[in-house]
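Taken from a larger complex, these chains appear in their original positions, while the remainder are omitted.
Every chain is named by a letter (A, B, C and D) in the order it is written, and numbering of its residues begins at 1.
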Amino acid sequence: MTTDPFFHPVSGFDLPRYAGLPTFMRLPLVEPGHDRFAEVDIGLVGVPWDSGTTNRPGPRHGPRQLRDASTMIRAEHGVTGLRPFETAACADLGDVGPNPADILDSMERITEFYGRMKRNGIRPLTAGGDHLTSLPVLRAVARETALGMVHFDSHTDLFHSYFGGSMYTHGTPFRRAVEEGLLDPKRVVQIGIRGSMYDREDRDFAAANGIRIIPVEEFHARGVADVMAEARDIVGSEPCYVSYDIDFVDPTFAPGTGTPEVGGPNSYQALQVVRELEGLQIAGADLVEVSPPFDASGGTAFLGVTIMFELLCAMIGAQKAAG
Amino acid sequence: MTTDPFFHPVSGFDLPRYAGLPTFMRLPLVEPGHDRFAEVDIGLVGVPWDSGTTNRPGPRHGPRQLRDASTMIRAEHGVTGLRPFETAACADLGDVGPNPADILDSMERITEFYGRMKRNGIRPLTAGGDHLTSLPVLRAVARETALGMVHFDSHTDLFHSYFGGSMYTHGTPFRRAVEEGLLDPKRVVQIGIRGSMYDREDRDFAAANGIRIIPVEEFHARGVADVMAEARDIVGSEPCYVSYDIDFVDPTFAPGTGTPEVGGPNSYQALQVVRELEGLQIAGADLVEVSPPFDASGGTAFLGVTIMFELLCAMIGAQKAAG
Amino acid sequence: MTTDPFFHPVSGFDLPRYAGLPTFMRLPLVEPGHDRFAEVDIGLVGVPWDSGTTNRPGPRHGPRQLRDASTMIRAEHGVTGLRPFETAACADLGDVGPNPADILDSMERITEFYGRMKRNGIRPLTAGGDHLTSLPVLRAVARETALGMVHFDSHTDLFHSYFGGSMYTHGTPFRRAVEEGLLDPKRVVQIGIRGSMYDREDRDFAAANGIRIIPVEEFHARGVADVMAEARDIVGSEPCYVSYDIDFVDPTFAPGTGTPEVGGPNSYQALQVVRELEGLQIAGADLVEVSPPFDASGGTAFLGVTIMFELLCAMIGAQKAAG
Amino acid sequence: MTTDPFFHPVSGFDLPRYAGLPTFMRLPLVEPGHDRFAEVDIGLVGVPWDSGTTNRPGPRHGPRQLRDASTMIRAEHGVTGLRPFETAACADLGDVGPNPADILDSMERITEFYGRMKRNGIRPLTAGGDHLTSLPVLRAVARETALGMVHFDSHTDLFHSYFGGSMYTHGTPFRRAVEEGLLDPKRVVQIGIRGSMYDREDRDFAAANGIRIIPVEEFHARGVADVMAEARDIVGSEPCYVSYDIDFVDPTFAPGTGTPEVGGPNSYQALQVVRELEGLQIAGADLVEVSPPFDASGGTAFLGVTIMFELLCAMIGAQKAAG
C-alpha cells in the first residue's frame, strides 16, 4: 500500500527542520472539518490539558512542545525499514480544546472528539495532557467492548480518590476505566511501577481484579524481551490500548514530568518496549505527562516524540498483521 | 510598642541566610493550632493554588519559592527606619491546603482559614496562588462590610466568564467580589492595566460600576506620586484591601508569571507604589501570580517578597496612623 | 471595513492560548498556494535564516518561537482601540524555506517569495531571521522605487565587508541596499546606535550619503516623542520600510539576540517608538535577530511579537491615513 | 513497633506535595530545644556548609533544596514494604548553623550539635554540605570507638593537604578521620572511585592502611550484588558509618555537584547499593555534595532524597536486625 503523497511529511532535505509550522512529524493538518478527514487511518491528536494533576502542573503545554520536537522525525524506521507514512494515511488532527476551569466539561469535549474519530474509522495516537486524558479517550475508543491494555508507568493510577473524595485525577483514570467496563482488568498489564508508596490500596484493587503489575525491579532483573513476552500473552490477540506515561522512563532521561520516580528504564529500553508490541491489535495509544515547564532542554519532548514514532509503527505493524 | 522576641526574625549575622527552614521572612511558624496564634497581629499566609489559571499554570508553587527568597529580608526598612517585626506581632501562619481537583472545595477551605484569622483579629498578608485567591480571601475579610481596593495589575480581572460559562477563573475574581458586595466599586482603583484586549466587556463593567482604571500609559505619563495620590483619594479613609498581581510589573523584572504584558513599571516603581499607600486602613493584602516554573533565576520571587515587605510596612504604617 | 471572519484570530475565551497550532497571532495559515492568498492585505512571514550571522547564531529558530509567543496577542489594541484583524485581512503566510548552506541561494528564494507577495498586493510583516534578511526582502519590496527607512537598532549594519571580503553578512545589508538603490539614504534614519566600535567606516558612509544616525545617548536625552518626530520628518510622506532589530532594546529586556549592546531603551519605549510611526506609508516591516537559544525564558520572543503587533497596527494606521 | 502519630509525615492524599513548609520527608521539625527531642530515634539534619570546597562551591545550599525535593517521598518502601516512619521515631532536627568565614569554628559547631544528638541516643542521617562535613560528624559519632565505613564516591578524599598545606578541605576528611582514630581503615571500603588523577598519594595511603578501593571499572564488571557482598564482609558486624557522595553517581544522573567524574553508576544502581547495606550496624549516614547552583532542574536533589530514604530504611533495617 502506498498512501497519497498528501499524507507524506516534508523532508529535511528540502526544508530545514526548524522551518515551517510544526505539525506532528511534519504531517498535514487535517482537523475534523477538513475534507480529507475521513481518509485518515491514524490520527495524531493533542490534548493540552492537566486539570487532573495533583502535584506539579504543566502537561497542558505538552502537545505544542511535542509537535515542535517532532519535526526531527524522518520517513523510515531505522531498524525495521517500515515507512509508516507511506503505509497508512497519517495526519495531525489538531488539538482537542479543553476547558481548564472545568474537569467534567473537558472530559465530555475529549470523548466527543474521539467519538467522531471512531465513527470515521480513525485510530488515535494521542499526545497528552496528564494521565486523566486516557479516561475520556477510552470512553470513546472502548465504548462498545472492553479493551486490554499495556500500560507503561511508574504509578498504577488505580487509586480510588484524592483530597477527601475527588474521583477524577491523574491518579485514578484506570480505576474509573475498570469500573466503567472500558478495560478488561484480566488483560491489563502495568510495567515499570516503582517508588515509595502511600499505602497498598491500589495494589489491592489490582490484585482483586486480576491486573498484572510488573515492578521495575522485576523489569530490570528479567529484561525487556522476557517482560514484554509476558505482556503480549496477557493482552492476547483481541484489541487493546497502549498507554505510555513518560514517567515510566527514568527521570534523568525524562525530567519533564510532574511526578518522577528514580530508577526507571533508560532511553533505549524506552524504545525497545514499544518495538516489542509488534503483533498486538492496538485500537489506540497515548503518550502522556510530558511537562514542558520542567523540561528546559526539550529532551523529554524529543524522547516523547521518538516513542510516539515507535507507537505509530507498532500500530501500523498491528494493522498489517491483521490485514 | 516592642513585640515579644518570639516574634522577631532570625538575623543573618547569626545564621547564614541559606540555613534553617525558610519561613516567611524568617519569622516563627504559628499555624492555627499553635498556642500563640491569637497573639498574632499580621499573619503571612501561603495559598498554593492555581486552579483558576486559564493559561500557563504554576502559582501553586509560589508560596514555597517566596518563603525561600524571603530569607533575604532584614529587620529594618531602609528608607523609613520602621522595624516592622518589633512594631507588630508578625508570624508565618503556614499554608492553606487546597484541593487541586475541585475549585469550589478549595475556595471554601480558604474562606474558612481566613475566617478563623479574622475571628482572632489577625490581618492577612497573603502569598498566592493565582488571582482567584483574592475572592475566597475577601469572602472572609470583607464579610461584614464592603471594602475599597487598590489593585495593581496589568489586567482588570473583571470578566464575566470563560470557556462558555466558567465563572471562577483568575480573570473573574473582582467581578464576583463586586457582585457579592465584598468590594465597593466606587472605592476601587486598578493601576497599570495594559496589553492587547479581547473586547471591552470588562471596561464596560468598570465604567458602569464606577471602578477607576488607570492604564499604564497614564501611569507612565503622570508618575508614581500623582497616580498614587489619586488612588488614596479614591479609597479614602475607610478600610480597604490591597491586591498586587506581580504581572503589574514589567515582565522583564517579573518573568515568573503566567500572563505577562509588555511595558509595565520597573522594579523601583514596583516598590514606590506600595510606599505611597501610607496612611490607608489596610484590612488585608495579597501578592499573587508568582509562578516559579517560569522564574528560573528566582528573581521574580525575590522581587515579590520585597514587595511583600513593603506591603507589611504599609499595613503597619496604617495601623500606626490609626492607633 | 470589516474583514471576513476567515481572517479573524481564535479567541482565548474559546480556546486556551496553549492549545492549537501556533500560527502568527492565531491567524489563518494562507501559504502562497492557498486559494485566498490574493485576498490578503498584510502577510506575516517567517524567514528562519541566520547565515549572515558573524557571531552567535540562532535567529533561524526565531519564527517558530515568535509564532508560539504570538498566541498571547488579542484582538484589540489597548490604547488606540484599533481592531487590526477586522480592519485589514491579515494572515500567516508561512515560512520562506532557506538553504542554510548557501547564502546566495537563500537570498534568491527570499526575494522570489516576496516578489510573489508584491504581485498580489500583500504588504509584508516579516519575522526574521538575522538582519541580512532585510536585503532580499527589500529587493522585492523596493524593486521599483527606493524607499525611506526607519531603522531601530544598536548597530548601523552599514559596513562594507567582513573577514577579508565577505559582502553579505548581518553587518552589511543596508550598505548593499543603498548601493543597489533600494533605499534613499536621505530618507533613512537609524535610531538607538550604541556600543563600542571597530572604527568609523560605517559612520563615514552614513555621513557621506546623508543617513541620519541618532545614537542612544541622544535618544535618552531627547525622549521618544522628540526623536520620533524627527524620524517622521526624515522619512516623509513617501513609502518607507521599517526595520526593527531586537537588539535596539536593552539586552536585559531582550537577551535573546546575538550581538547585544548595553544601555538601550526599555520595553515600554520599545513599543512607544512604533506607536509614533502613525501616519507613515509603510510598505513593509520586519522584526529581526530574535535568537531563541539565548532566550531561555521566551521573554525576548514575547516582546518581539508585541512589537510585531504594534508594527501591524502602524501599517494599518498608515493604510487608513492613506485610504 | 508503631510510633506515635506525631512522628508520621503528612500524606499527599491530604495535603498536596507543594503545600506546607518543606521539612525533610514532611516529618515534624524537632530542633534541639524541642520537648520531644529525646524521643527521636533517627534525626535528619542539614549541614549547609561548603567551606572545604576546592573547586565549584554550592553545597551550602544543599539542605534547603533537599528538603524541598523530599516532599515527594511517601510512607512505604516500594520493594520491602517497610514503613520507616511507623517503625522508628524520625524527625527533622533542623540545620546546624555554620560560620561560612571560619572553617575551624564551623567544625566545632557541627561536632557539638552531633554530640548532643549522640547523648540523646539519636542516630544521624545528614544532608550536606560538602564532604568535609563528614569529619566533624565523625568526631561526635565515633568519639568512643573507631567505626567501619562504606564510602560511595568517585574520589577517595584521602589526600594529605591542598594549596601548600591546607589540611581541611573536601579532599582530605577521611585522611584526617583515620589519623584521628575515628575510622578503622581495615573496615573501610570505597566504591566507585574513578576519573583522571593528580598522582597516587591517596592510593598509597589507602594501601598502607588497608583501605579497600573498588574502582568503578571493577564495579561495572562485577555488578552491584557481588561488590556489595564484599563491602559487607569488609565492614562486618560492628558499627559502621555510611558516607554517600552524590558524585558517586554518574554526572548525567546527578549534575548538581562540584567535582563530577564521567562514567559512574546510573540512578537504579545508586539505589541498589544502599539496599544491599541491609544488616549492617549503621551508626550514622550522610549524603553530601549536592550543589543546587549546578542542578537547575532539581533532579540531583530528587535523586539525593530518594537515596536518603533508602539510607533511612537501611538504618532502620539494621536497627531491626539488632533489636
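The rule is simple: a contact is a pair of C-beta atoms (placed from the backbone, for glycine too) under 8 Å apart; a residue touches a chain by one contact, two chains touch by 3 or more.
In this text the structure is predicted, and so the values were computed from the model without any measurement.
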{"item": "Homo-oligomer size of the whole complex, from 4 visible chains", "value": "6"}
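Convention: only the chains that are shown with their structure count from here on.
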{"item": "Chain pair with more C-beta contacts, A-D versus A-B", "value": "A-D"}
{"item": "Rotation in the CA alignment of subunit B with subunit C, degrees, nearest 5", "value": "120"}
{"item": "Per-residue overlap in subunit A, given as positions that touch at least 2 other chains", "value": "54, 56, 60-61, 100, 162-164, 294, 296"}
{"item": "Chain contact graph, described as a line, ring, star, complete graph or other shape", "value": "other"}
{"item": "Chains grouped in pairs wherever the two touch, ordered by label", "value": "A-B, A-C, A-D, B-C, B-D"}
{"item": "In the complex, subunit D residues that touch subunit B", "value": "14-16, 18-23, 29, 46, 48, 60-61, 63-64, 67-68, 94-98, 100, 296"}
{"item": "Residue ranges of subunit D touching subunit A (in the complex, touch as defined)", "value": "11-14, 16-18, 72-79, 252-253, 266-268, 270-271, 296-297, 299, 302-303, 306, 309"}
{"item": "Subunit C contact footprint on subunit B (complex, rising order)", "value": "54-56, 162-164, 193-200, 215-217, 220, 250-252, 255, 259-260, 262-264, 266, 294, 296"}
